[in-house]
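Below is one structure. I have some questions about it.
Shown here: the complex without one of its protein chains, the others still in place.
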Amino acid sequence: MASTSRTFRSDAIAQPERRGRVLIAKVGLDGHDVGARLVARALLDAGMEVIYTGLRRTPEQIVRAAIEEDVDVIGVSILSGSHLAHLSKVRRLLEEQGASDIRLIAGGVIPQEDIPALRELGVSRVFVAGTPLSEIAEYVAGIVRAPAPTQPG
Amino acid sequence: MAPFDLRRIARAISAVENGGPDAEQVIRDAYRLARHVPVVGITGPPGVGKSTLLDGLAVHWAERGQTVAVLAIDPSSPHTGGAVLGDRIRMDRAASHPNVFVRSLASRGEMGGLASAAHDVVMVLGALGFDRIVLETVGAGQADVSVASLADVVILVAMPGMGDQVQAAKAGILEIADLYVVNKSDRADALSTIAHVRANVDLIYPGLPGRNVPHRAKATEHANPGLRRRHGSAADAEGYWRPPVLSTCALQGSGVSEVAAAADDFLAWLRETGRYRDRLHDRVRSQILGATRDRLLELCVSAAKARDFNFDELIAAVADGTLGACEASERLIAQLVPSR
Partner (left out) sequence: MSHEKQLETEDRPCTLRAPPLERREQFVNDAGNVVERLYGPAGLEADDFEYASHLGNPGEFPYTRGIDASMYRRELPIVSAYAGFGTPEHSNRRYRELIALGVQSLSVALDLPTQLGFDPDDVMAAGEVGRMGVSISTLRDLEILFEGIPLDTLNAAGSTANAIGPIVLAMFVALGEKQGLDRTRYTVALQNDVLKEYVARGTQIFPAEPAMRFAVDALEWCVEHAAHWIPITVCSNHIDVAGAGSTAATAFTLANAKCYIDEALRRGLTVDDVAPLMRLFLNEREDFFLAVANYRVTRRIWAHVMRDHYGARDPRSHAIRIMGYAHGPRETAQEPLNNIVRITMGALTCFLGGLQDMRCASYDEAMNLPSDEAVKVAIRTQQIIAHEFGITSTVDPLGGAYYLEALCNGMEHDIASIMQRVDDMGGALGAVEHRYIQRTISEGASRRQRAYERKERVSVGMNIFPSEGDARPQTFRTDPGIERQQIGRVQQLRRERDGARVRETISAVRACARAGRNVMPALIEAVKAYATVGELCAVLREIYGEYEPDVSF
């Protein structure tokens, strides 16, 4: 019963068909969350619901949260260099728990030469430091508009 | 691993939130099943520690074998419609417990602290088999009444050093809470805050904290019918409830089991005195009225659009003073019901 009269009541921001939900997570032990928070803000400004999980999350916690929150995208911020290990674990857990349709993107301190390996293991996009926030927001909005086909079960 | 299918539950909630034909079927089935489970609502101003307390409570019940669904509700941006939902951060223990399911909901335009789909989500969660639902609402400190329309037990959380925020017993707060918790009891001024809250409760309730048998000595009725309906009064045969004021240090875990016990006691009292049914009816009443209100507005708007009604002109007229706001409203309604 999500009421469409909201359109009329509020100042008519075009209500999207589906409201995008994104999990922004920091995996590993590094404590710099300025970038993650800026991205979360940008997605909020673009009309999305952002679940921010805070620092020092394990891959298990991230995947469980992503499933419970039924997100379209998981955005992981890593600055400690442990991206390959942690992201492959997240991807693996998503597969195992029947959530392979949830997209995975990453940002932070990730060397250019690791990007092919990350794409290979199932990271849809890697955003290097300095990418304009609008670019990230547009990419995520694109995923929300055309989600991947759902997995059975 | 959780004893329930996380994906299925999550998907069901999303469907209810987003609406659509699938959702309607799910919701209809849930209402038909009518499996009403206890709903514990936690409200209060930002920063008092609601999420931490909720974490402790959810784990308390989960450890005793209950399956608990947690709903953490935060406001949507009125400008963009988006939201940042960060309450999970403080619910580490609950979020990792196999018996607990945690979901963040954005209010999506709903005022008063709840999410627009909250009533339906609660029904669906009951239908899916949870033993208990705990929800945390926005709680702006003033009348957060809508949580009272959905929760069976309303816990209002305060903390020391808030000064007059607790004093905001203007209308709302003291009418809806069944249990008061002063969190961060390790603070220096905790004792005086607890005393302050108790004094406020004293102004309204006679008797002892918790269950009270009927008595003559102060057989006053609550001047406020809403309060009387919720908690009874000294003249009632089944007795009445006086909200206890408890203290916790949620971060350290102290006092949490006492809060859980008090909440469970209130739920038991509701059932024993037959007031649970009243609660349920009140909840359904407000839900029906709310849905009707929304639906009527929706119908008005679509009728107006179908007749090419010029809303901007109407707005301009009221702004210029050529038309009163009430008249404008009647004109809009007339689109739906032309005979008026």
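Odds and ends about this structure:
Order of writing sets the labels: A and B. Residues in every chain begin at 1.
By our rule, contacts are C-beta pairs under 8 Å (C-beta built on N, C-alpha and C of every residue); 3 or more make two chains touch, one makes a residue touch a chain.
Predicted, not measured: the structure shown is a model, and the values here were computed from it.
The hidden chain, counted over the whole complex, makes contact with A, B. Checked against the full complex, the candidates A:40, A:67 or A:140 give a single residue touching the omitted chain, namely A:40.
Of the listed residues A:28, A:75 or A:107, the one in contact with the hidden chain in the full complex is A:28.
Mapped onto chain B, contacts with the missing chain fall at residues 46, 51-52, 84, 86-87, 89-90, 251-252. The chain not displayed touches chain A at residues 28-34, 37-38, 40-41, 44, 52, 54-56, 58, 80-82, 85-86, 109, 111-113, 128-130, 132-134.
In this section, only the chains that are shown with their structure count from here on.
Chain A and chain B have centres, each the mean of its CA atoms, that are 30 Å apart. The touching residues of chain A, counted against chain B in their complex, run 1-6, 8-11, 13, 15, 18-19, 21, 40-41, 43-54, 61, 64-65, 67-70, 97-99, 153. The touching residues of chain B, when paired with chain A in their complex, are 6-7, 9-11, 13-14, 17-19, 27, 76-86, 88-89, 92, 95-96, 101-104, 106, 108-109, 116-117, 120, 291, 294-295, 297-298, 301.
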